[in-house]
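Below is a structure I'd like to ask you about.
As you look at this complex, bear in mind that one protein chain is not there, while each of the others sits in place.
Chain naming follows the written order as A, B and C, and within any one chain the residues start at number 1.
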Amino acid sequence: MTDQYDIVIIGCGVIGSSIAYHLSEYKQKRILVIDKGFPLSGTSGSTQAWVWVHNKVPKWYGELSMYSAELYPFLERKIGDVEYKRTGGIAPFFAQTDRDKALRLVEEQAEVGIKVEVLTRDQVLEKEPALSPKIAGATYSDMDGNVNPFRLVELYIKAAKRNEVEFSFYNPVIEMVMEKDHYKIYTKNKKDAITTERVILAGGPWSKEIGELLGLDIPIKQVRGQVIITEPLAPFLKHTIGGMRQAENGEVLIGFSKEEVGYDRRTTMDVIQETAQMAINYIPSLAKANIVRSFSGVRVIPEDGFPILGKIPDKKNAYIAAMHSGVTLSPLVGTLMAELVMEGETSICLERYSLKRFMNYA
Amino acid sequence: MKTDVLIIGGGPAGLNAAIETASRGIKTIIIEESYALGGQLKQQTQFFNNLPKQFDRQRGIHLMRTLIDRLSPLPVTCLLKHKMIGVYKDGRIGIANDTETFPIDAKKVIVTTGAAEETDLFPGWTLPGVMTVGAAQILINRERVLPGKNALIVGLNSFSAEVTKQLKACGINILGVIDKNVSVNDKKLVDGLEDKKIRVMVNTVIERATGAGEVEKVTINNDGKKEDLDIDLICIGKGLSPILEPLEILDCEFGFQAKLGGLVPKYYSTLGTSNPSVYVAGNAAGITCLGGILVTAEIAALNALKALGVLNDNEAKISSSFLWDELRSMESEESIETFIARVAHIKEFHEECELPLPASFHAILEGC
Amino acid sequence: MYIDHHPILENHGNDQISFFYDGTPLKARQGQTIAAALMMNNIRKFGISRKLRQSRGLFCANGRCCSCFVTVNGLEHVLSCTTLIEEGMEIKPNTGDPDVRGGIHEN
Partner (left out) sequence: MDKSTIVCRCEEINVDEIEGAIRMGASTFDDIKRLTRCGMGPCQSKICMNLVRELIANNLGVSISEIPPPRMRMPLKITRLGILAGKTSSSNVVSVFDEASLEAGER
């Protein structure tokens, strides 16, 4: 590893590795990706990995998600099989009063071309017979699906490596100094600074700490989600259901929880039991399935809920990509960030997603 | 459910700890995963000579009865077929049985989960008919079922040698006991087997085990010399390591002590762990002999009682130094290395926490 | 095979119970685990693995390794080494796991 790069990406989760891969396709720059741990040891390795579009609101956020979901089949042709399945997504509701909300969602999403249907109970049960007859209805879209996050990150990395991107794992960044035309980055495992012309912050929930190294206050929260997993079951769930899905290997992943507890990645019996109860409310027949394990992930929630993407205002050649739903958005964010870095402009306007929006409030 | 002391695991350590706490009138619950108390004593037909004073020389299965008989008049609740599956946010322990999951709120928890058998890696080790020596012993002594007719034993240690003799006594043909090490330090072990006309082969490994649907044949490699044996049973005896899962989710820290079975929870001279409400005893606190299992349980129980304010400092001090002497004598009888490793393990943790060892403990240290 | 005359232990009671394995009526002793009841009837292969379709049976006998799964009265993936056999139980081998990932077949 030499010490000079054109671009350094900090964070090798689904977003960092996607940006690295997409940048590497230009085959022009010397790129290094640094991670404090090993790939998949953070948020990207502890997700249900939905590629989820249909109830992302407002519509412009839904639109961004839709474009990204549409890129998955093309991505697979380039990096390999990431087990992307466009299963269609069902978001059940239990109260008839939710139907009005659902109808408003249909109207809003239609304006950007996201086709959402409101299903009656019978229609839901016809699509997914295992769901509980207590369900009042659901919103549905055939755009939703899921992916294997482990394969996704692994294949982004492998494809980037083929394009000569370098990786440094177990190597936390401890200091960053901005000099006139480059950044000096100091890491735990290397005595000398790494110098780079451009730096991209892709630290997921750790973006706050990384931002502080540049004197920035990145407005994100850490939200813990706990997920329980069944033993592999014969395939019986065809769709991605709001809160649960059946993976390709037959395991059903179930998770509904949100807790603000910082970086604490423990699971707790309290939430596991609530999640189990919820799962049975959705699919009564799951009561007999063995739960094998649980895990938790720290998700990134920007303070207004929407992605933070683009150039960092007032910092030359520094960029950030931090968002919830990184799995859904990774192909598009990788593409757009690569465009931004290489060409200076993007095929979809990212103005709305700039970090600037938070600075204006201040 | 609320209790003063919760004991995780109803084997010899758990039972003996419960006798200590319950005989002081302290509310005690034992949870045991199996359908019966006794842990691995349930199938130990061999005699144990080296036991604490209050026990006569006896077979493991009889010791189990002795312990249960002593416990039964005491105020203790034994929850059979209950397993610890997790921890709640507030520290309560999550227990599941056949019908429900519920919390137990305990002031002190004594983890006596015992040990698990280690395994060996060779092609075919997943075939039916390949099992741990412990599993084979359960089959002959608890279940009264012959696990096979012609057996090869992999790994020589005192436990595997004992079970080998028991298997032979039940009529199983033992084709050999093999060990990958070039020599066996314990000559008595080898002699004991050879006296029973059991072939012992050192510097020998399994090349592969094969069979259709179950194990039928094994190829062994003795220093380059290969030999095929027709067998229907392979028993793996690679030794024991402490069961750590419950301790891990109780946020207990671990250290490494090869002579205690590898990863072992860190603990003080009280057998208290890095979690102030959790104590550990028996094989879960480092692999030891049955005498060691019983005495560590008493030490942990004693210190839990002291922490609960049931015993005063002086009482605790006197009993504790007596028990440590007894533990040293139990463990040095079998292998002084265990006791030395245990003392080193404790010392390290005290140093790490900058907590001085109790004065009485220094006398113990000088003894070894 | 049942050990009628144990070298050390007294003889068990003769309380026999009946159960079914894959439809066939078999006998076991009261107090045995399902795994032991099967092995007493010379059944050592309890199931086949999910991916490579290899035979599996009792391994640790302590409820840890999960190699001894059987189906009991319709409930799948029961640990046969820690569950006691009961009169009339219908046991089925664990051969029906969906081969959801493909793989080489071996029996």
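One rule holds for everything that comes next: a residue touches a chain if its C-beta (ideal position, glycine included) is under 8 Å from a C-beta of that chain, and two chains touch if they have at least 3 such contacts.
Predicted, not measured: the structure shown is a model, and the values here were computed from it.
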item: Neighbouring shown chains of the undisplayed chain, as defined at the top; value: A, B, C
item: Among A:186, A:236 or A:295, the residue in touch with the chain that has been omitted; value: A:295
item: Omitted-chain contact residue, chosen from A:49, A:105 or A:355; value: A:105
item: Absent chain, residues of chain C that touch it; value: 49-52, 54, 56, 59-60, 63-67, 69, 77, 103
item: Absent-chain interface as seen on chain B, which is shown; value: 33, 83-87, 94, 96-102, 116, 118-119, 121-123, 125-126, 208, 241, 244-246, 248-249, 254, 256, 258, 262-263
item: Touch residues of chain A, complete complex, unshown partner; value: 38-41, 45, 55-58, 61, 91-94, 98, 101, 105, 139, 150, 154, 167, 169-170, 228, 230-231, 242-243, 256-259, 267-280, 286-295, 304-306, 324-325
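Here, only the chains that are shown with their structure count from here on.
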item: Whole-Å separation of chain centres (CA-atom averages), chain B against chain C; value: 26
item: Where chain C touches two or more other chains at once, by residue number; value: none
item: Of all residues in chain A, the ones touching two or more other chains; value: none
item: Complex interface listing, chain B residues touching chain A; value: 85-89, 92, 94, 101, 103, 249
item: For the chain A and chain B complex, residues of the former touching the latter; value: 266-270, 272-273
item: Chain C contact footprint on chain A (complex, rising order); value: 231-235, 248-250, 288, 290
